[in-house]
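Only one protein chain is missing from this complex, and each of the others stays in its spot.
For chain A:
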Amino acid sequence: MTFDIPRIPLGRWIEGGLDWLTTEYSMVTRGISRVTQTGIAWLNDLLMWLPEWALLAAIAALCWKLANIRLAIGAVAGLALIWNMGLWNPMIETLTLVVIATLVAVVIALPVGIAAALSERLYRSIMPVLDFMQTMPAFVYLIPAIPFFGIGSVSAIFATVIFSMPPAIRFTTLGIRQVPVELIEAADAYGATRSQKLFKVQLPLSLPTVMAGINQTIMLALSMVVIAAMIGADGLGSEVWRAIQRLRPGDGFEAGIAVVILAMLLDRLTQSLRKPRREKG
């Protein structure tokens, strides 16, 4: 037996909504697009203007200072391999996208995460949204990005920000909520205002957790900017994409290995930021 239930036109509604958004807010989207484009170009130019060896040395020094000599050596070896494979410029393009997407994601995520930690109502309304953002297949974000921002890097950043933001929000909220009640009580007992409590107690104590969230965000951003090659983002992703289209597994793997190296480097580097300074030395 079959019932003749009309199909709910969910897809059509969403399309209608998106159309409306793109036409009504084309000013806004165009503005965002221009600003983002400029940012990407500027950072790209800066990183490419530096000679490879100089950037390599700078990154190695950073690794040494923030983590240890082993990471510095690893970074030099990995980056040298990328350089050698002729993937330096795509790597820089990918790095630029990751950095900018992460910056935008964190700038949005921190206040939202803090607000969600302090307000139970916001917390309860925002968690399902985050679940949605994270479980929706990443590719889906690429589609509406195009009518908003056209083919290219800006769309890639848009999709990446949405996809990579949830962990930063979640971890920020978690970190603040994990601060022991007795410390909050102590701050209250001495007459701390809400903002004093936040900046002197809650945020510093949640910092390691927040950093873990940012680390996750960076990893997700990296995976997304690679996928975003499908909508015309430059970088290592487009190398992989081209290798697929031309059926050249060697090229594909080379670019893939470059992604892995970049991922490991970013991961270790941000993880070393998580450790509170006083536990060192």
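Methods note: contacts are C-beta pairs under 8 Å (C-beta built on N, C-alpha and C of every residue); 3 or more make two chains touch, one makes a residue touch a chain; residues count from 1.
By our rule, contacts and distances are computed from a predicted model.
Asker: Which protein name, taken from UniProt, belongs to the chain you can't see among "3-isopropylmalate dehydratase small subunit", "Toluene monooxygenase", "Sarcosine oxidase subunit gamma" or "Quaternary amine transport ATP-binding protein"?
Answerer: The missing chain's protein name, per its UniProt entry, is "Quaternary amine transport ATP-binding protein".
Asker: Which residue among A:Leu18, A:Ala138 or A:Leu205 touches the omitted chain?
Answerer: Selected residue, touching the omitted chain: A:Leu205.
Asker: Among A:Ile73, A:Val107, A:Val129 or A:Leu183, which one is in touch with the chain left out?
Answerer: A:Leu183
Asker: Taking the entire complex into account, which one of A:Leu21, A:Val76 or A:Ala192 touches the absent chain?
Answerer: Of all options in A:Leu21, A:Val76 or A:Ala192, contact with the hidden chain holds for A:Ala192.
Asker: Tell me, which residues in chain A touch the chain that this view leaves out?
Answerer: 180, 182-183, 185-193, 196, 200-201, 204-205, 207, 276, 278
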